[in-house]
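The complex appears here without one of its protein chains, the remainder shown in place.
Presenting chain A:
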């Protein structure tokens, strides 16, 4: 049981041994820790007996399928159910070696558990909850190949895009819906639609009580939650810690934070590090709402039910999960500024500084997810992740738009144990001011501060400039300067103002599609505006996923860090360049020439340096104090 963690690529013998070892532990779950989930375990066991004979039957199918899926590199990842279980054999031989070698971290691998989880997630082979799935189960043997066949056809036709995280019927137009809170609350783990979702997130307590689920009603998922808890706790009983279970196309990523467990089940092919980072942010979002003092509730009562404490916050979490595929800040750990003329940002910074000097801990002026300016009390530092979580909290809570508000919030990286008090006020439809203070009594003071800030901003025309920048955007790749001598050094000069018609620009030189430049000292990044052909949300999501993989591979502690990477697949040429000062991620047309791409990257870096006054918040960085 203790040999569950593998630090070396195991030989096939070892793998078999492991398989058996784990098999026996499944059958002997430690009784004191998982008493309430024995039912779930029993169902697990039945699933094992179901899977083993089928394994052989579908081996052929899966081999074909595997080739199919390799050629489809992006997240058109097979949310179908049957093929994956059969694929385990292939996948395991690769992945055990790969992941334990590559990440150097402890990855706990176990064939039987994989099969179980697979069965649960997809519901193709058995049901973790005793009822509700009998009909499906009956068809398992014969229809296996045809089932996966149709799935492949559909996936390929969809090109893996419209399927999205939401699996079956995700359409781009659903995009606006997430804000209204939880989707598909009527589902539970017996629903076929629930099982086909591509990316699940769960928060549960160490006693197995559900706290949050991305899809479905938490209360109905109690049994499923207990199963997750059982998996975590029996590995813990062996003095080990489960981080990742790979089950065919699915990855099950675990994060343990004291009495709180977080789990992501995903078939999006995102790297383990990225999914784990997303769980960290999800935890941070919860801390922002409740502080870590919530741990004490579990000390008093291990069976404490946390769901009422998070009442009404579904929209905050679902919005954050949405950002995981829409906002590079979630994996870059940097924030981005709204492009503004230097003097405009200075004017905003000056009035914020004025206000901060009267006892405000942080004064932040933002437009959607972009920073206009921010100022902090000396020695206080605001982590980019905290800013992301704070901005997400404000933007996803509709009530802030209605009137000025005063609310306790916690910045997890600043002080996870204590609340600050946030005064939030929208100055126009997109622009909002957040003033943070340690005093619960300071509302009227902050209200006065806001009135001063608002007066100055409208007098100095800052709000209009902010609106203009929002509609015009910053770095358009088709305006990448060709001739260094002709550089204007500003984004806000003469001719560029007179091009309002190009809402979605054309691609840049040498097939440049998009780039992200991250300044390491400033903790800020800037990305180019999206241009054709990366114009639809699903294409943007695909590109962000590609950047995310690139980021993870560049920062891989096992085989990295790297300085440059050039990668070509059927969607993009990706070029990454990391120096002490910056990281550049650039995407080109898949046919782009390597030499030309490198030259363009140099020009991009020069361009960014030329206009850094306008795209970054300089000097006033609260991080360098």
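As a working rule, a residue touches a chain if its C-beta (ideal position, glycine included) is under 8 Å from a C-beta of that chain, and two chains touch if they have at least 3 such contacts; residues count from 1.
Rule of thumb we're sticking to: contacts and distances are computed from a predicted model.
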{"item": "From \"Large ribosomal subunit protein uL15m\", \"serine C-palmitoyltransferase\", \"Putative ras-related small GTP-binding family protein\" or \"Methyltransferase domain-containing protein\", the hidden chain's UniProt protein name", "value": "\"Putative ras-related small GTP-binding family protein\""}
{"item": "Of A:415, A:564, A:579 or A:602, the residue in touch with the unshown chain", "value": "A:415"}
{"item": "Contact residue for the chain not shown (choose from A:358, A:536 or A:606)", "value": "A:358"}
{"item": "Among A:326, A:405, A:490 or A:606, the residue in touch with the chain that has been omitted", "value": "A:405"}
{"item": "Option from A:203, A:232, A:267 or A:290 whose C-beta touches the chain left out", "value": "A:290"}
{"item": "Residues belonging to chain A that touch the chain removed from view", "value": "180, 289-291, 293, 308-313, 315, 358-359, 361, 393, 397-400, 402-408, 415, 417-420, 422, 437-445, 447"}
